[in-house]
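Dumping the structure here so I can ask a few things about it.
Missing here is one protein chain; the remaining ones are kept as they sit in the complex.
Chain naming follows the written order as A, B, C, D and E, and within any one chain the residues start at number 1.
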Amino acid sequence: MKKRLIGFVLALLVVMIPIGAIATVSHMTDENKSAVHHEEHQEKSIGSLIEGFYKQTGIYAIFNPQEGAKNALGEEMSTFHQSFGRIIMIGIAFLLFYLAIAKGFEPLLLIPIGFGGLLANIPLANIIGDHGFIGELYKAGIANELFPLLIFMGVGAMTDFGPLLANPKTALLGAAAQFGIFGTLVGAVALSQMGVFDFTLQDAAAISIIGGADGPTSIFIASKLAPDLLGAIAVAAYSYMALVPVIQPPIMRALTTPEERRIKMKTTREVRKLEKILFPLTVLVLTILILPESSPLIGALTFGNFVRESGVVERLSKTMQNELINIVTIFLGLAVGSKLAAEKFLVPETLGILLLGLVAFAIGTAAGVIMGKIMNKFSKEPINPLIGAAGVSAVPMAARVANKEGMREDPTNVLLMHAMGPNVAGVIGSAVAAGVLLSIF
Amino acid sequence: MKKRLIGFVLALLVVMIPIGAIATVSHMTDENKSAVHHEEHQEKSIGSLIEGFYKQTGIYAIFNPQEGAKNALGEEMSTFHQSFGRIIMIGIAFLLFYLAIAKGFEPLLLIPIGFGGLLANIPLANIIGDHGFIGELYKAGIANELFPLLIFMGVGAMTDFGPLLANPKTALLGAAAQFGIFGTLVGAVALSQMGVFDFTLQDAAAISIIGGADGPTSIFIASKLAPDLLGAIAVAAYSYMALVPVIQPPIMRALTTPEERRIKMKTTREVRKLEKILFPLTVLVLTILILPESSPLIGALTFGNFVRESGVVERLSKTMQNELINIVTIFLGLAVGSKLAAEKFLVPETLGILLLGLVAFAIGTAAGVIMGKIMNKFSKEPINPLIGAAGVSAVPMAARVANKEGMREDPTNVLLMHAMGPNVAGVIGSAVAAGVLLSIF
Amino acid sequence: MKKRLIGFVLALLVVMIPIGAIATVSHMTDENKSAVHHEEHQEKSIGSLIEGFYKQTGIYAIFNPQEGAKNALGEEMSTFHQSFGRIIMIGIAFLLFYLAIAKGFEPLLLIPIGFGGLLANIPLANIIGDHGFIGELYKAGIANELFPLLIFMGVGAMTDFGPLLANPKTALLGAAAQFGIFGTLVGAVALSQMGVFDFTLQDAAAISIIGGADGPTSIFIASKLAPDLLGAIAVAAYSYMALVPVIQPPIMRALTTPEERRIKMKTTREVRKLEKILFPLTVLVLTILILPESSPLIGALTFGNFVRESGVVERLSKTMQNELINIVTIFLGLAVGSKLAAEKFLVPETLGILLLGLVAFAIGTAAGVIMGKIMNKFSKEPINPLIGAAGVSAVPMAARVANKEGMREDPTNVLLMHAMGPNVAGVIGSAVAAGVLLSIF
Amino acid sequence: MVLEALKYMVLGMGIVFLFLYLMVVILNWQHKLVEKYFPQKEEPSATPSKRDKLKKVAAITAAIAHMKKSN
Amino acid sequence: MVLEALKYMVLGMGIVFLFLYLMVVILNWQHKLVEKYFPQKEEPSATPSKRDKLKKVAAITAAIAHMKKSN
Partner (left out) sequence: MVLEALKYMVLGMGIVFLFLYLMVVILNWQHKLVEKYFPQKEEPSATPSKRDKLKKVAAITAAIAHMKKSN
């Protein structure tokens, strides 16, 4: 210890002598430069200091909302949003935590989103504003579409498209399930027309994409078409993705007979490495030719998948699947959470988004199952309609649900691999649907 | 090898034929476009070239300082700072390396900071300027407060607040130790008043926060209140944190009797998982209600801790504790080091910062110990005053020092877990103090 | 499942009642605000919709190029670049994938670069433009030199300079090999003078640096001196680095006699830890004194190496060598790939770049071998001229090639460690050469 | 408005189906091409992993044997 | 100026103590609530640690095997 102390004192001397000696001399000339600053602060009594401090507490801000007060982004807030609105939103953040921790609802995103929501509802703090740290994250990755695409890259690197390659025609089930998106679009427009909701076409499109059951796609589209609704759309998308085991089974059972649910499918063929390598390139070229608007989404997805399947850049693939996607998830979650500020979330639109999102999921599931029934009629090989429900994506939850429902009827009927085909096709399907919507608006 | 060569030649042909044939034709029209550029460069003799080159060497720049020369940020530099100043700063960078490597002083930050300092003192290079890479890192993460908060997030994810939850009242020791901050503030103002130093109130506040013994908090506050002093404040904060085993023991012994140092404390109760999950939320809500200005710091800390304790997002927690904090540490260190440019560091203020920082540490330690003595008087359960010294934070070094001092008197007296309570409370305490300072200025 | 459903419904109610009830009321006043938007969209028949959609497909854009159409950066594109150009570039991207996967050509960079190239050639999509995600990556890390320097940092953290320290004079071989750069510069200027090529001095310098056989250095210089040529220069640099085992051996054999190739070198001495720690600092100080223009490159390299050798910040060193370099490689590759847009790559200059790059490699190799022969003449200890070829860098491939050629003559002649000396010196040598070029222009 | 949304629905579902249908066609065709021009060799990727597994099993067995002996 | 700094000191230490004191109160109260409404069950966290131990033993066994091989 003593040695250390001596070492430090010596070190300090080495630092201080030159600084003290030389620098002081060299600065003698401008010594009176900053003496003026001292006067700027004007004297306050301790009482007025305490009062001033009290006016900067959150308690004061929440219980004394003021007309015309502005949020971190410089927009005026209603007194409701300044007071009860914030309390409700803090409650909702806690609810999200509860669902994430106790119920296992997509915690990877709902925890950062919920926490971002908490931080977004702090009065007077500027966390989501222009120089606040979540505001900076928002600018760095949501405003310019970077974060959802990096997540999608990671999803591509984590996804094995083998089951789809083994039985390509199941991709049509993933197409049918996108009816959840477009059907809801019509419904949302109709209800807006009737005055029930108040959505523009762009809003309606951004909401409908919840039916695609893909978080990053929803965030990508919402940040482009309806940034004000981003928070509610993201929360709805991830919540319903987590609720797939609750939402889908009743619909699946209602639309199928026990015989249909017992249909066994042929074991899938082996897929060659070369096919897996070519797959992302094929999909991307198709996107280039048919739907360039989808190319950011499908480009990111296929890039991740190509890095995975190429087999020669294992370290990049692992980084995409782990550190990169984790870091981006943290940043994306917090940034999306910034849209849970009371003045953005506690608006009638949110109710509509939650309802329409649920409807979109249900329609998508139904459309997938019905398409399964149709394909089973016309196909040479038997197709179990349950796997159609997996077409909404929500990878891999929806495929597991299809498998589970199949095993309920017949415990020997393992549908998992068959359901993974439409499941991953659904990811591509909703990216295509997203591109269509972007190309329209 | 031959096959490879043939493959390559074929490949080259495939590339070159279309490029050569088609592209040349398509560009024939604008061929004379860039022929003009050639004349721009005017002929120089080899002698004048060598001379010109010599004038661009660092040797020339250091030995021929010029009045009115500007640094990378466009500010005028004195001739002293251009010449000896740089040499001294390079020496100081080497000193930091020596302390980090040979003495084990907080190497994770002092090595990047020192290297950033080296790079910041290179004449003519633009590394810390507007398009230089450290300048870009500074803009990306210090100017907007992002990096220190991401570090704090990682600290939250690495900290177990269990010892504090087991014995909450030890948090008051962490409160008392913040007297180092406010006491030093008064002292700095008084000395400035007397003409010894020349600090504004903002400067004094940014310097005093060194007494909080938290690197990220110091950097956060300094980047807001006194960005010009950032380099010296960061170096002082991390150096003194590393020197805790040298600075604290004499003060602790001077203020306690051997009997007090021998006080054994009750074994701590077990802490429930649920309490640990609720803790970050409790602290954050308290911050929202009382001190919104602290919410960026406490928000980041509690977010990291909540991710850790929620137990459902292990992969995010690990990323925060490892890759993310490592990457940010590298960037933050280099960016902070850019403030070790001679013209920023070799100023009389630095001397004041080093002295006041030391004083702040000492006062904080003393205040913690004295509070420990007071609490021991009035508490039902015995409290060893030594653990009060851990209230300055400098996690976990200060807690270890308290433990070591206890064991010096009585080798069976293990205080480590008891000292961790005030130790982690001190982190919250200085974040609160930082919020108070921000709310005042 | 039932419990979960009930939980969800309850949760939904908690959310919806306050939102529905309170928010609706609080918003009643501005309900008619957005009703106007609905009219904006004008009705279209389904036929015109399909036609409109067809005009947004990639097929249409490629087969109906239009005069005056602009690319993502707002520059006019020729009809050739809009149509066949894109098809050729997609073919070239596939060629790069083939080389990377089947032939093992530097896949870590050629796969991201190739994929970036694919994405850059998608018509109508804005991926490489101002708000496109690759455009954002470009702005974030190429325009400001950050990414190549972070890669170089990682390279420093991965490089063991021990073999160079064991036999410092082999560094001169690494100096000689830089003749590839400067010789090619003269050639490029001469050929431009003769009208064969059409390069400015800056262009010629950026191209010549390919002979330095260092990807990050090439990208760094190209992004500063000739950003339009960046794509072709990066592709050439990495391709030829991968082709070192094809390009170098014939030159090495042509310039050496079998006796020379059989020369055995003395076993290298052990290198002390302290020497390794001091090495990066020594090199950096030399750079500061002689060539400040090289300090970003050498600063990054030596920082990485210092972090590695200091031995006290293992976690930072590992992060630099793994996650950080991987993430940056992905981003850098995609961003560089954006310069493979047809209108940037399918220009006559590319042909010149490919040819001159090859020439630069060949000259560098020859110069290294010849210097080896000269040093062998004048040195007391025998020097095998083959290790001179490793001076071009292309770490560690060129050193392996030298070793292999030595073992062809005499299977007991292990040159690998001896060749690593000039190999790593070549990295420093080309960073110095880069600094010279930057200081000239 | 609703009519328009219906048109978008028809267009959208049409394109989604078109896209995925073309994908199915190309994938089937690609499968045939792969089978034709790159006929299935004895899969080499299976062997190493098997070998690895065998190695592990052998190593563990040896360790257990060693432990038993040392009892 | 000094007077003002003294005021800030009083205010600052006051708020720091207020904050942490309130935290102490709430944490104590929270502890009681947790004990009351979520009484200590047989800690389930102990079981996985046993499993972890078994895992470690397995890992060690494998390590022994590996060391033998590399000898």
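By our rule, a residue touches a chain if its C-beta (ideal position, glycine included) is under 8 Å from a C-beta of that chain, and two chains touch if they have at least 3 such contacts.
What you see is a predicted model; the values in this text were computed from it and never measured.
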Practice problem: Touching the absent chain in the whole complex: find that residue among C:Leu172, C:Ala206 or C:Ala390. | Solution: C:Leu172
Self-check item: Footprint left on chain B by the chain that the document does not show
Solution: 38, 41, 43-46, 49-50, 53
Quiz item: Given the full complex, what residues of chain C touch the hidden partner chain?
Solution: 164-165, 168-169, 171-172, 174-176, 178-179, 181-183, 185-186, 188-190, 192-193, 201, 204, 272-275, 278-279, 282-283, 286-287, 290-291, 425, 428-429, 432-433, 436-437, 440
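Operating definition for what follows: only the chains that are shown with their structure count from here on.
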Exercise. Can you give the shortest number of steps from chain A to chain D, where adjacent chains in the path must touch?
Key: 1
Quiz item: Out of curiosity, which chains are bumping into both chain B and chain E?
Solution: A
Quiz item: Same or different for chain A and chain B, when you check if over half of the residue numbers at their contact belong to both copies?
Solution: different
Quiz item: Quick one: chain A and chain B, Cα centre-to-centre, how many Å?
Solution: 32
Exercise. Could you list which residues of chain A touch at least two other chains?
Key: 38, 41, 53, 192-193, 201, 287, 290-291, 323, 436
Exercise. Would you please write down the residue numbers of chain E that are in contact with two or more other chains?
Key: 1, 4, 8, 11, 15
